[in-house]
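In this view, the complex is presented without one of its protein chains, the others remaining in place.
Letters are used for the chains, namely A and B, taken in the order the chains are written, and counting of residues starts over at 1 for each.
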Amino acid sequence: MNRAFFIWGRSIHPVRLLATMQRMSEISPATEQASASSKRLPGDLAIWFFIMAELVAFAVFFSAYAFTRAKHVEMFNLYQQTLDRDLGALNTLLLITGSWFIVLAVQAAHRNDQKAISRNILLGFLCGGGFLAVKVIEYSAKFGAGISMSTNTFYMFYISLTFFHFMHVILGMVILAVLWLQSRKGVYGSHDAHGLESGAAYWHMVDLLWIILFPLVYVMR
Amino acid sequence: MNSLKNPANRAWLILIIATGITWYLGEVGAAGTAAIVAMLAIAFVKGRLVILDFMELRDAPLLWRVLLEGWLILVSSLILLAYWISLK
Partner (left out) sequence: MQYKSQAVAKPYFIAAIGLFVGQILFGLILGLQYVLGDFLFPAIPFNVARMVHTNLLIVWLLFGFMGGAYFMIPEESETELFSPKLALAMFWIFLVAGALTIVGYLTVPYATLAAMTGNNLIETMGREFLEQPLPTKLGIVVVALAFLFNLTMTMLKGKKTAISMVLMIGLWGLAVFFLFSFYNPVNVVLDKFFWWWTVHLWVEGVWELILGSFLAFVLIKTTGVDREVIEKWLYVIVTLTLISGIIGTGHHYFWIGTPEYWQWWGSIFSALEPIPFFGMTVFAFNMVNRRRREHPNKAAVLWALGTGVMAFLGAGVWGFLHTLAPVNYYTHGSQITAAHGHMAFYGAYAMVNLMMISYAMPILRGRAANSNKSQVLEMWSFWLMTIAMVFITLFLTAAGILQVWLQRVSDTPLPFMVTQDKISLFYWMREWAGVAFLIGLILYIVSFFVGGEEEKAK
(Lines give C-alpha, C1' and ligand atoms only; values in the text may rest on other atoms or scores of the structure.)
Protein backbone atom coordinates (compact mmCIF):
# COMPACT_ATOMS: atom_id res chain seq x y z
CA MET A 1 0.00 0.00 0.00
CA ASN A 2 2.90 2.30 0.73
CA ARG A 3 3.84 2.89 -2.85
CA ALA A 4 0.28 3.45 -3.85
CA PHE A 5 -0.01 6.03 -1.13
CA PHE A 6 3.17 7.65 -2.25
CA ILE A 7 1.85 8.30 -5.74
CA TRP A 8 -1.54 9.15 -4.42
CA GLY A 9 -0.11 11.40 -1.74
CA ARG A 10 1.69 13.35 -4.43
CA SER A 11 -1.48 13.80 -6.38
CA ILE A 12 -3.41 15.20 -3.49
CA HIS A 13 -0.77 17.75 -2.62
CA PRO A 14 -2.40 20.61 -4.54
CA VAL A 15 -5.11 20.41 -1.94
CA ARG A 16 -3.01 22.62 0.27
CA LEU A 17 -3.13 25.35 -2.34
CA LEU A 18 -6.86 25.23 -1.95
CA ALA A 19 -6.71 25.47 1.82
CA THR A 20 -8.28 28.91 1.67
CA MET A 21 -11.28 27.47 -0.14
CA GLN A 22 -11.51 24.85 2.56
CA ARG A 23 -11.67 27.42 5.27
CA MET A 24 -14.37 29.28 3.36
CA SER A 25 -16.47 26.14 3.23
CA GLU A 26 -16.09 25.47 6.92
CA ILE A 27 -17.90 28.64 7.83
CA SER A 28 -20.93 27.40 9.66
CA PRO A 29 -24.41 27.78 8.18
CA ALA A 30 -27.11 30.11 9.38
CA THR A 31 -28.17 28.11 12.38
CA GLU A 32 -25.93 29.92 14.82
CA GLN A 33 -26.82 33.47 13.99
CA ALA A 34 -27.79 34.17 17.60
CA SER A 35 -24.16 34.92 18.37
CA ALA A 36 -24.04 38.10 16.32
CA SER A 37 -20.50 38.89 17.37
CA SER A 38 -19.00 35.93 15.45
CA LYS A 39 -18.11 36.55 11.80
CA ARG A 40 -20.63 34.86 9.60
CA LEU A 41 -21.25 34.72 5.85
CA PRO A 42 -25.01 35.08 5.33
CA GLY A 43 -26.42 32.40 3.05
CA ASP A 44 -24.70 29.52 1.36
CA LEU A 45 -21.09 29.37 0.22
CA ALA A 46 -22.22 28.01 -3.16
CA ILE A 47 -24.39 31.08 -3.89
CA TRP A 48 -21.44 33.36 -3.12
CA PHE A 49 -19.25 31.42 -5.51
CA PHE A 50 -22.00 31.88 -8.09
CA ILE A 51 -22.35 35.60 -7.33
CA MET A 52 -18.61 36.12 -7.76
CA ALA A 53 -18.75 34.37 -11.15
CA GLU A 54 -21.61 36.66 -12.21
CA LEU A 55 -19.80 39.76 -10.96
CA VAL A 56 -16.72 38.81 -12.96
CA ALA A 57 -18.88 38.46 -16.08
CA PHE A 58 -20.34 41.94 -15.62
CA ALA A 59 -16.95 43.43 -14.73
CA VAL A 60 -15.68 42.26 -18.11
CA PHE A 61 -18.75 43.69 -19.85
CA PHE A 62 -18.49 47.05 -18.02
CA SER A 63 -14.81 47.51 -18.83
CA ALA A 64 -15.36 46.39 -22.43
CA TYR A 65 -17.98 49.15 -22.69
CA ALA A 66 -15.77 51.80 -21.06
CA PHE A 67 -12.66 51.03 -23.10
CA THR A 68 -14.56 50.75 -26.37
CA ARG A 69 -16.20 54.10 -25.59
CA ALA A 70 -12.75 55.64 -25.17
CA LYS A 71 -12.18 54.87 -28.86
CA HIS A 72 -15.54 56.26 -30.04
CA VAL A 73 -16.28 59.05 -27.54
CA GLU A 74 -18.35 61.20 -29.89
CA MET A 75 -20.51 58.36 -31.11
CA PHE A 76 -21.17 57.13 -27.57
CA ASN A 77 -21.98 60.65 -26.31
CA LEU A 78 -24.32 61.26 -29.24
CA TYR A 79 -26.38 58.08 -28.92
CA GLN A 80 -26.35 58.13 -25.12
CA GLN A 81 -28.56 61.22 -25.46
CA THR A 82 -31.26 59.09 -27.07
CA LEU A 83 -31.63 56.91 -23.96
CA ASP A 84 -34.44 57.56 -21.52
CA ARG A 85 -32.69 58.70 -18.33
CA ASP A 86 -35.97 59.17 -16.45
CA LEU A 87 -36.95 55.55 -16.95
CA GLY A 88 -33.41 54.45 -16.07
CA ALA A 89 -33.50 56.40 -12.80
CA LEU A 90 -37.00 55.11 -12.04
CA ASN A 91 -35.69 51.58 -12.49
CA THR A 92 -32.83 52.30 -10.09
CA LEU A 93 -35.37 53.38 -7.48
CA LEU A 94 -37.42 50.22 -8.08
CA LEU A 95 -34.44 47.89 -7.65
CA ILE A 96 -33.12 49.71 -4.58
CA THR A 97 -36.53 49.56 -2.98
CA GLY A 98 -36.95 45.93 -4.00
CA SER A 99 -33.64 45.10 -2.38
CA TRP A 100 -34.64 47.00 0.75
CA PHE A 101 -37.83 44.93 1.09
CA ILE A 102 -35.80 41.74 0.92
CA VAL A 103 -33.48 42.99 3.68
CA LEU A 104 -36.60 43.64 5.75
CA ALA A 105 -37.75 40.08 4.98
CA VAL A 106 -34.44 38.65 6.26
CA GLN A 107 -34.66 40.83 9.37
CA ALA A 108 -38.23 39.64 9.89
CA ALA A 109 -37.03 36.05 9.67
CA HIS A 110 -34.47 36.66 12.40
CA ARG A 111 -37.22 37.88 14.74
CA ASN A 112 -39.65 35.16 13.60
CA ASP A 113 -42.25 37.58 12.19
CA GLN A 114 -43.72 35.12 9.68
CA LYS A 115 -46.23 37.52 8.14
CA ALA A 116 -43.62 40.20 7.55
CA ILE A 117 -41.30 37.70 5.80
CA SER A 118 -43.86 36.79 3.14
CA ARG A 119 -45.16 40.34 2.77
CA ASN A 120 -41.73 41.82 2.21
CA ILE A 121 -40.69 39.13 -0.25
CA LEU A 122 -43.87 39.79 -2.21
CA LEU A 123 -43.21 43.56 -2.20
CA GLY A 124 -39.64 42.93 -3.40
CA PHE A 125 -40.99 40.72 -6.16
CA LEU A 126 -43.45 43.44 -7.23
CA CYS A 127 -40.59 45.97 -7.46
CA GLY A 128 -38.84 43.52 -9.79
CA GLY A 129 -42.02 43.27 -11.84
CA GLY A 130 -42.13 47.07 -12.02
CA PHE A 131 -38.55 47.10 -13.28
CA LEU A 132 -39.41 44.63 -16.04
CA ALA A 133 -42.49 46.65 -17.07
CA VAL A 134 -40.48 49.89 -17.30
CA LYS A 135 -37.77 48.10 -19.26
CA VAL A 136 -40.29 46.69 -21.71
CA ILE A 137 -41.66 50.22 -22.32
CA GLU A 138 -38.11 51.45 -22.90
CA TYR A 139 -37.23 48.55 -25.21
CA SER A 140 -40.39 48.84 -27.29
CA ALA A 141 -39.59 52.51 -27.95
CA LYS A 142 -36.06 51.61 -29.03
CA PHE A 143 -36.93 48.53 -31.08
CA GLY A 144 -39.92 50.38 -32.53
CA ALA A 145 -37.48 52.98 -33.85
CA GLY A 146 -35.69 50.18 -35.69
CA ILE A 147 -32.68 50.04 -33.39
CA SER A 148 -30.90 46.69 -33.14
CA MET A 149 -27.58 45.27 -31.98
CA SER A 150 -26.21 45.83 -35.47
CA THR A 151 -27.15 49.56 -35.59
CA ASN A 152 -23.86 50.71 -34.06
CA THR A 153 -21.39 49.80 -31.31
CA PHE A 154 -23.10 51.97 -28.70
CA TYR A 155 -26.49 50.33 -29.19
CA MET A 156 -24.81 46.93 -29.33
CA PHE A 157 -23.49 47.54 -25.82
CA TYR A 158 -26.68 49.21 -24.59
CA ILE A 159 -28.81 46.26 -25.68
CA SER A 160 -26.31 43.58 -24.63
CA LEU A 161 -25.69 45.01 -21.16
CA THR A 162 -29.26 45.89 -20.30
CA PHE A 163 -30.66 42.67 -21.75
CA PHE A 164 -28.17 40.48 -19.92
CA HIS A 165 -29.10 42.35 -16.75
CA PHE A 166 -32.80 42.02 -17.64
CA MET A 167 -32.38 38.22 -17.68
CA HIS A 168 -30.80 38.43 -14.23
CA VAL A 169 -33.78 40.35 -12.90
CA ILE A 170 -36.02 37.56 -14.22
CA LEU A 171 -33.85 34.88 -12.59
CA GLY A 172 -33.84 36.89 -9.36
CA MET A 173 -37.64 37.09 -9.45
CA VAL A 174 -37.90 33.32 -9.98
CA ILE A 175 -35.75 32.90 -6.87
CA LEU A 176 -37.95 35.37 -4.96
CA ALA A 177 -41.06 33.47 -6.05
CA VAL A 178 -39.60 30.26 -4.62
CA LEU A 179 -38.64 32.08 -1.42
CA TRP A 180 -42.17 33.46 -1.13
CA LEU A 181 -43.77 30.01 -1.51
CA GLN A 182 -41.36 28.57 1.05
CA SER A 183 -41.95 31.44 3.45
CA ARG A 184 -45.72 30.80 3.29
CA LYS A 185 -44.98 27.30 4.54
CA GLY A 186 -43.11 28.84 7.47
CA VAL A 187 -39.75 27.43 6.43
CA TYR A 188 -37.74 30.49 7.48
CA GLY A 189 -37.23 31.83 10.96
CA SER A 190 -34.54 32.50 13.53
CA HIS A 191 -33.86 28.74 13.54
CA ASP A 192 -33.01 28.72 9.83
CA ALA A 193 -32.79 31.59 7.36
CA HIS A 194 -30.13 29.95 5.24
CA GLY A 195 -32.14 29.62 2.02
CA LEU A 196 -33.71 33.07 2.40
CA GLU A 197 -30.32 34.71 2.91
CA SER A 198 -28.89 32.93 -0.13
CA GLY A 199 -31.71 34.13 -2.39
CA ALA A 200 -31.51 37.61 -0.87
CA ALA A 201 -27.78 37.84 -1.63
CA TYR A 202 -28.47 37.06 -5.29
CA TRP A 203 -31.23 39.67 -5.47
CA HIS A 204 -28.92 42.32 -3.98
CA MET A 205 -26.34 41.45 -6.63
CA VAL A 206 -28.90 42.28 -9.33
CA ASP A 207 -29.34 45.66 -7.61
CA LEU A 208 -25.58 46.22 -7.24
CA LEU A 209 -25.05 45.62 -10.97
CA TRP A 210 -27.70 48.13 -11.98
CA ILE A 211 -26.20 50.72 -9.63
CA ILE A 212 -23.06 50.64 -11.80
CA LEU A 213 -24.84 50.08 -15.10
CA PHE A 214 -27.21 53.06 -14.86
CA PRO A 215 -24.65 55.88 -14.50
CA LEU A 216 -22.22 54.13 -16.85
CA VAL A 217 -24.53 53.66 -19.81
CA TYR A 218 -27.21 56.33 -19.26
CA VAL A 219 -25.50 59.31 -17.67
CA MET A 220 -21.70 59.48 -17.58
CA ARG A 221 -20.16 61.45 -20.42
CA MET B 1 -36.66 58.81 13.72
CA ASN B 2 -36.58 55.41 15.40
CA SER B 3 -36.74 53.60 12.08
CA LEU B 4 -33.42 55.18 11.07
CA LYS B 5 -31.69 53.04 13.69
CA ASN B 6 -32.05 50.17 11.25
CA PRO B 7 -28.97 50.35 8.98
CA ALA B 8 -31.00 48.97 6.07
CA ASN B 9 -33.44 51.89 6.28
CA ARG B 10 -30.60 54.40 6.42
CA ALA B 11 -28.96 52.73 3.45
CA TRP B 12 -32.22 52.81 1.49
CA LEU B 13 -32.67 56.55 2.16
CA ILE B 14 -29.12 57.38 1.10
CA LEU B 15 -29.43 55.22 -2.02
CA ILE B 16 -32.62 57.00 -3.07
CA ILE B 17 -31.10 60.45 -2.57
CA ALA B 18 -27.91 59.44 -4.39
CA THR B 19 -29.91 58.14 -7.34
CA GLY B 20 -31.71 61.48 -7.46
CA ILE B 21 -28.39 63.32 -7.57
CA THR B 22 -27.10 61.19 -10.45
CA TRP B 23 -30.36 61.72 -12.34
CA TYR B 24 -30.14 65.49 -11.71
CA LEU B 25 -26.54 65.62 -12.96
CA GLY B 26 -27.78 63.97 -16.14
CA GLU B 27 -30.66 66.45 -16.48
CA VAL B 28 -28.38 69.49 -16.29
CA GLY B 29 -26.09 67.87 -18.83
CA ALA B 30 -23.09 67.60 -16.55
CA ALA B 31 -20.08 66.28 -18.45
CA GLY B 32 -16.31 66.19 -18.18
CA THR B 33 -13.84 65.28 -15.46
CA ALA B 34 -15.68 66.64 -12.45
CA ALA B 35 -19.02 65.13 -13.47
CA ILE B 36 -17.48 61.74 -14.23
CA VAL B 37 -15.61 61.59 -10.94
CA ALA B 38 -18.70 62.71 -9.02
CA MET B 39 -20.96 60.11 -10.65
CA LEU B 40 -18.43 57.32 -10.18
CA ALA B 41 -17.94 58.32 -6.55
CA ILE B 42 -21.70 58.23 -6.03
CA ALA B 43 -21.95 54.83 -7.71
CA PHE B 44 -19.09 53.58 -5.53
CA VAL B 45 -20.73 54.73 -2.31
CA LYS B 46 -24.04 53.21 -3.41
CA GLY B 47 -22.44 49.91 -4.31
CA ARG B 48 -20.63 49.80 -0.99
CA LEU B 49 -23.86 50.40 0.91
CA VAL B 50 -25.52 47.52 -0.96
CA ILE B 51 -22.58 45.22 -0.17
CA LEU B 52 -22.30 46.15 3.49
CA ASP B 53 -25.91 46.80 4.54
CA PHE B 54 -28.08 44.88 2.07
CA MET B 55 -25.86 41.85 1.47
CA GLU B 56 -24.92 42.15 5.16
CA LEU B 57 -21.23 41.59 4.58
CA ARG B 58 -20.22 44.19 7.20
CA ASP B 59 -19.78 41.40 9.74
CA ALA B 60 -18.87 38.66 7.29
CA PRO B 61 -15.48 36.92 7.17
CA LEU B 62 -12.88 39.35 5.85
CA LEU B 63 -12.23 37.26 2.72
CA TRP B 64 -15.73 37.77 1.36
CA ARG B 65 -15.85 41.44 2.25
CA VAL B 66 -12.55 41.91 0.46
CA LEU B 67 -13.76 39.94 -2.59
CA LEU B 68 -16.93 41.99 -3.02
CA GLU B 69 -15.48 45.39 -2.14
CA GLY B 70 -12.42 44.54 -4.21
CA TRP B 71 -14.70 43.88 -7.17
CA LEU B 72 -16.31 47.29 -6.70
CA ILE B 73 -12.93 49.05 -6.46
CA LEU B 74 -11.64 47.17 -9.51
CA VAL B 75 -14.67 47.96 -11.66
CA SER B 76 -14.71 51.65 -10.66
CA SER B 77 -10.99 52.02 -11.29
CA LEU B 78 -11.21 50.39 -14.71
CA ILE B 79 -14.09 52.67 -15.68
CA LEU B 80 -12.22 55.70 -14.34
CA LEU B 81 -9.12 54.70 -16.29
CA ALA B 82 -11.09 54.26 -19.51
CA TYR B 83 -12.79 57.65 -19.10
CA TRP B 84 -9.49 59.30 -18.25
CA ILE B 85 -8.08 57.91 -21.50
CA SER B 86 -11.11 59.22 -23.38
CA LEU B 87 -10.60 62.73 -21.99
CA LYS B 88 -7.00 62.93 -23.11
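Throughout what follows, contacts are C-beta pairs under 8 Å (C-beta built on N, C-alpha and C of every residue); 3 or more make two chains touch, one makes a residue touch a chain.
Note that the structure is predicted; figures quoted are calculated from it, not measured.
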Displayed chains contacting the withheld chain: A
Touching residues on chain A - with respect to the absent chain: 1, 3-5, 7-8, 11-12, 14-15, 18, 21-22, 25, 44, 46-47, 49-50, 53, 56-57, 60-61, 64, 149-150, 156-157, 160
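We adopt the following convention: only the chains that are shown with their structure count from here on.
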Between chain A and chain B, centroid-to-centroid distance (C-alpha), Å: 15
Sites on chain A touched by chain B in the complex: 20, 24, 27, 36, 39-42, 48, 52, 55-56, 58-59, 62-63, 66-67, 69-70, 73, 77, 85-86, 89, 92-93, 96-97, 99-100, 102-104, 106-107, 197, 200-201, 204-205, 207-208, 211-212, 214-216, 218-221
Residues of chain B touching chain A in the complex: 6, 8-9, 11-12, 15-16, 19-20, 22-23, 25-27, 31, 35-36, 39-40, 42-43, 46-47, 50-51, 53-57, 59-64, 67-68, 71-72, 74-76, 78-79, 81-83, 85-86
